[in-house]
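In what follows, a structure is listed as structure tokens, so that the remarks can point back to it.
Heads up, one of the protein chains got dropped from this complex, but the rest are sitting where they should.
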Amino acid sequence: MIPFSILAVVAIAGALGVILGKQPVHSALFLVGNILALAVLYLLLSAEFLAVAQVIVYAGAIMVLFLFVVTLLTAGKEESEPPEDLSGQRWTAGILAIGVGGALAVLAAGHPGPKVAAGLPVNFGNLHGIGHLLWGSDFLYLMALAIMLLTAALGILVLNRPMRRTHVRHQRRKEA
Amino acid sequence: MSSMHLMLPEYLLAGFVLLTLVGNMVVGDRVRVASWLGLIGLLSSFVVSASIWSVSLKPAVLLNGGVVVDNYSLLVNLFVLLAGIGAILLGWGETRWGQEFVALVLVSVLGMMILGLAGNTIVLFLGIEVLSLPLYILAASEHTAAGGEAGLKYLLLGAFSSGILLFGLALLYGALGSLSFINFASLTNVGTPMMWAGLSLTLVGIFFKLGIVPFHMWVPDVYEGSPSAVTQLMAFGTKVGAAAILLRFLDFGFYLSPQWWGPALGYLAVLTMIVGNLLALPQTDLKRLLGYSGIGHAGFLLVGVATHSLDGARAMLFYLLPYGFAVLGAFAVLIFVAGNQDSVTLSDLKGLASRRPLMAAFFIIVMLSFAGIPLTGGFVGKFYLLQAALFANQPGLAIGLVVGTLLGLGAYLRPVQALFSPADESRPVPQWTVGGAIVLAVAIIGTIGLGVYPTPIVHMVNQSANFFWLH
Partner (left out) sequence: MIPVNWVVALAAIIFAIGAIGVMTRRNPLIMFMSAEMMWNAAALAFIAFARQWHSMSGQVMAFLIVGTAAAEVGIGLAIIVTVYHRRHRLDIDEISGMKG
């Protein structure tokens, strides 16, 4: 129980840091903390492969990408973002989210699931177990994932292609 | 039949995605090769789906219940492939959106097809993501500030709604111990609070994608900022995919406990029909108007699900087709009128009746089908929905449907009225394009055909939507 409590406190602190951070850099760093806490939690839940994947993919690749973009976009800008006006709608949405989240948390904590009698299957959560599924019966899911990653690569190509000359001229004319 | 054979439409399309990319790479800066390859891919997948539909009548459960290939999934394939073909033809030869436009449309259509045959929550999630990721890119691919905003808004709301959906699916897994819809049904007898929480979150996630009223605020902005051919794909294809998975999810997984979700869906359907059509009334931008009309039509679709009867499922499935034809026709005309512009307002339509009488006539037919006037497909679709609502003893739904239709009438008559106003001579006369003309012709034939002689399609739909009494 003690390791769980420590991890929970770290994860929640990280999560709060993300949404309260004044600048995106701070949020990104807090998110790293949150993700690492979750990775250790995965290890405690006997999902060792996913714990490693979480660290490599999330804390490694995704967060580096985030940090890179944050620094790219905010480099050389001294001022922080303009003060945000919390309109009534936003307050309502926030309170609604707190209510739903609180209700879900109470619900989950108050309803422990049924105990499964049998012990954990062999290779539960390790590389053998998950590899056997992903390269065996669930291979098509992996293919769908491959298509998504291909789409992502394609998307970055499409979005960062320089504008065509003719179109630029066209747009200039319209703006003038 | 083997699983390879039954899933051939999906494999074919995935293969053609790669072929299109290779074609792009080899031939270089010539868009036409990619467009031809994409078109051939979609058409061959269409033909294969239709041929499997005509042969196989027994549902096949593959991948440990992950994939269900039956007449329903094959019919959904046909619908979304139609939307994909429409998008390729409407964007034919358009260099503004880059060469990868075709490949991205193909991936998105593949996602819609996956949604049609999903049998467990993993495939549901994968389908939604394969559908959405290319659409985020396509929405942002217009090189204007509005295009970027549209992509950004779509992305953030898409990620948010997928997060809600995922948490709902997680709670369902926790409550029921299974991921497969078919296994859900026997486990839902004992409704635990966690299961209801999971079900509601999952439904909220799907409603975001479908554009049901409290979760609709992204629709008009995204529709307005995206390139028109892409907006067509969102309005037709995404709606088919989301409606298909909603029906499959509820009627496979929760058909034993409709007392919990039926009333909620009914209220949302009425709210969506009325609010969507009401908000369409004051719009002056044609794409925004079609966006709100799409919200209203999502409400009509929801009526079919909410009745929870065989009639309702069939009426919903049928309604997708006249709605899709009307969307195809409306966007074809919109692209003609827009020319090189990004947006079309109602005043841009002025004088179309005198300058391009045929185009104006087709546009009127499409708008009348949206509104549900007799002799168009929209009327027959609304008639079946009304019938389903009355047979299911839900007069509230029927009243909502009628009120929504009347409000919609006002919204759709305003563009028609604009056609007959005197033209603004400084505006160029809209030009026909070959791709757009084909799409428009098919849309008009479909709309009139469904309105005058719907029997063959009704028969087809009836055969396809009888899946949930089978087990």
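To keep things simple, chains are lettered A and B as they appear, and every chain counts its residues starting from 1.
Operating definition for what follows: contacts are C-beta pairs under 8 Å (C-beta built on N, C-alpha and C of every residue); 3 or more make two chains touch, one makes a residue touch a chain.
Here the structure is a predicted model, which is why all the values come from computation and not from measurement.
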| Which one, B:10, B:70, B:100 or B:129, makes contact with the chain that was left out? | B:129
| said: Which candidate, B:89, B:171 or B:199, sits in contact with the chain we can't see? | reply: B:171
| remark: Note that chain B touches the chain not displayed via residues 121-122, 125-126, 129, 133, 136-137, 140, 143-145, 148-149, 151-152, 155-156, 159-160, 162-164, 166-167, 169-171, 173-174, 177, 179
| message | For chain A, which positions touch the chain that isn't shown here? | response | 1, 3-4, 8, 11-12, 15-16, 18-19, 21, 24, 27-28, 31, 34-35, 38, 41-42, 44-47, 49-50, 53-54, 57-58, 61-62, 65-66, 69-70, 72-73, 81, 84, 86, 90, 93-94, 97-98, 100-102, 104-113, 116, 118-121, 124-125, 129-130, 133-134, 138, 141, 144-145, 148-149, 151-153, 155-156, 159-160, 172, 175-176
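Operating definition for what follows: only the chains that are shown with their structure count from here on.
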| chain B residues touching chain A - in the complex, by the definition given at the top | 14, 17, 21, 63-64, 66-67, 95-96, 98, 100-101, 103-104, 107, 110, 114, 122-123, 126, 129-130, 133-134, 136-137, 140-141, 143-144, 171, 174-175, 192-194, 197, 340
| field | chain B contact footprint on chain A (complex, rising order) | value | 103-104, 107-108, 111, 113, 137-138, 140-141, 143-145, 147-148, 150-152, 154-155, 157-159, 161, 163-164, 167, 170-171
